[in-house]
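Here's the structure, in structure tokens; my notes come after.
Note that one protein chain of the assembly has been removed; the remaining protein chains are unaltered in position.
Let's look at chain A:
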Amino acid sequence: MKQSPVYVAAAGSVSPLGRGLDETEAALRADRAAIGPLEIFSLLHGQPLPVGQVKDLDSSPVPPRAHRLAREAARMVLRGQPEPPDAIVLGCTTGGILTTEELLRKKEHSPDGYRSHGLLSLVEDIANLCRCTGPALTVSTACSSGAVAIALALNLLRTGQARRVLAGGVDSLSRLTYYGFHSLQLVDRNGCRPLDVSRQGLAVAEGAAMLLLTTEQIEQPLACLLGAGLSCDAYHPTAPHPEGKGARAAMQAAIEDAGLAPEDIDYINLHGTGTPDNDLAEARAIAALFASPPQLSSIKGATGHGLAAAGAIEAVVSCLAISRGLVPGTVGCSQPDSAFAFTPEMTCVQRPVRTVLSNSFGFGGNNGSLVFGDLAHKQVRPSSRDAWLAIHGIACLTGKGLLQATFAHLQEGGAAGGCFPDADLAQRLPARLIRRIKRLPRIALLLAGEAQSNTEGQDAPCAVFMGTGWGALSETWDFLQRLESSGEQFSSPTDFVGSVHNSPAGQVAMLLKATAANVTSSGGDYSFEQALLAAQTLLPETGQSAMLLGADEAHAEFTPLLDRSIGAGGLADGGGGLYVNRDREQAKCLARLAYYGRGGGDDLPDRLFAALGGEGYFHRHSVVVFVGVPAAMQAESGPQLERLWQLIGHSLPACRYRDFVGEFASASAVAAVLAAQCIEAGRVPGALIGGADVMLAPESRVLVLGTGQCLTAMEFFCP
């Protein structure tokens, strides 16, 4: 495959600094702090804390504020672009939560109002806006989301899975994050003063920023995206490793990925949140990696901390530094902490910048660093990554229990839907490990431990990829309930920490000491498919294994509001875990995401059929299909399947797996584990497909299809 550098073709930013590149540049050059008292929602009592908010955004609740921020940024980037991107990757932590908070307060019981709660609704909204028919992916790794999304986009381009990707991050202010950071005593009441000796914390902020990345030769790109590095501290849910071990690993990986050495970096855009611990750990990481640090600064004293938007806003600022020749100042810092081995740039200076390292770190010890460069630094990074992953260990959890119990029930023609009892779940995990965590992270830990032990002796994996449709609902619900019931006076810091979508994957990383990439996707019914795509795109060719998880928890009050497929059948939850790497020796099964399309076009089944290899594929392989038809998606799924059967031309043994495992967003993770189990056993139980057992030959395939809003195909086959 012909390789090409990755260009930044266009960029857009909506932040407290302003709208667009020119306003952002002007604010940076003026060293303007854009932090002020909270205005966008009212407080029951107390002085509003300083925040970074976007001005002049209308306050209607539909669509939610995050969606409106993202739309503005996307329109900016795509203005004048001749064709839509073929993939989208957006980082986001809280989606439409601001609207959800208001609906919950009004005791709104109809699920209709909550349709824009999830992260899938946000990325699908942007995909519709720009008529993208390829994958529209989510990344939710707390405050590193924006940078991790751009890292995933870079590797989609390098592996040839896309040519033009719209990537970035977005978050709106919300009560959850405003009170959450306050409950952690991480907010500086005097505004944000990164790197200052008397810094006391961050200012929560909002915004959206996106880059159009492409491997196509274009005129006048803003910059080149040279490399990305991801790591996980695997140390603590919120506190960074005191020596900045994970931060250093991410920076080093990004610089190496860019084909550079630390001395080649001209400027470091720090994560620099202004919390005492973050700034110290980051400074130590830099001192360890750079013999003589280059110019560096943090812009968060000007913008505040835009959470998932931060890494994307700062990617745009990195491109501005290169294309317009400026090094931003550290607004808010008046006396740099003498504990650091460097002095930050205090005010914006004009000078040529050829290379930028931009850092983003988040809860869960989740780190992402990006390297941008000018055109002279453009280079081609070879990438020969295989599309498939080798599965060495599997586990699943359903209402009936773990894999063995689940499979036994299914073989006998029973169903395995429902919720595994809380008490039984707790009994299978060490009390100390689960003391502070609720149902979803407990499910994730159980799956990870079981999949690991199922490998029979493989080393613990170093990367974690997880898909969850709705994230940690118990923690989010409990946080908001306590906040409301106490008249906004009290909220639980533990629940806030646990409410981020990547908290379960962070717990798994701590359990397995997994210090490489740690990526959580939250794409509704397609979350596990998104996590599989992230894993097959980001896992290196050699030397690393990963825990790939898909899980959701059923919450008696919250789930029925959010998941429109929950009907008379009742609640179900659970998930699947797969230990994967690139080593096909002794693998149980190989797997790949063969197709991910969206957009409601009539031709999606034709595209899926072509992506698998057309007629020839179905002649060469005997195929068994596990079909995912979310109950709320029957109207969309019906015609998709009808067209697909028409294209295939003959009937295939098929099972609607949600009939067996229940309706929940990551049910496809259970289907994936069952598919891997069938491939390894060489047999699909007749009870699943409504007939006799089907024996699988070496060339057989099990396809796990996702239908509805998106159309997806995961392929499972013998090594």
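The definition used in the following text is that contacts are C-beta pairs under 8 Å (C-beta built on N, C-alpha and C of every residue); 3 or more make two chains touch, one makes a residue touch a chain; residues count from 1.
Here, contacts and distances are computed from a predicted model.
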- request: Among "Transketolase", "Putative glutamine transport system substrate-binding protein", "Acyl carrier protein" or "NAD(P) transhydrogenase subunit beta", go ahead and choose the protein name stored in UniProt for the chain not displayed.
  value: "Acyl carrier protein"
Statement: By the document's definition of touch, the residue of A:His45, A:Arg435 or A:His650 touching the omitted chain is A:Arg435
Query: Out of A:Ser60, A:Gln185, A:Ser198 or A:Ser453, which is the one that touches the chain we can't see?
result: A:Gln185
Task: Among A:Arg32, A:Arg75, A:Arg163 or A:His236, choose the residue that contacts the chain missing from this document, as touch is defined above.
output: A:His236
Message: Using the document's contact rule, name the residues of chain A that touch the chain not shown here.
response: 183-185, 236-239, 431-432, 435-436, 486, 489-494, 497
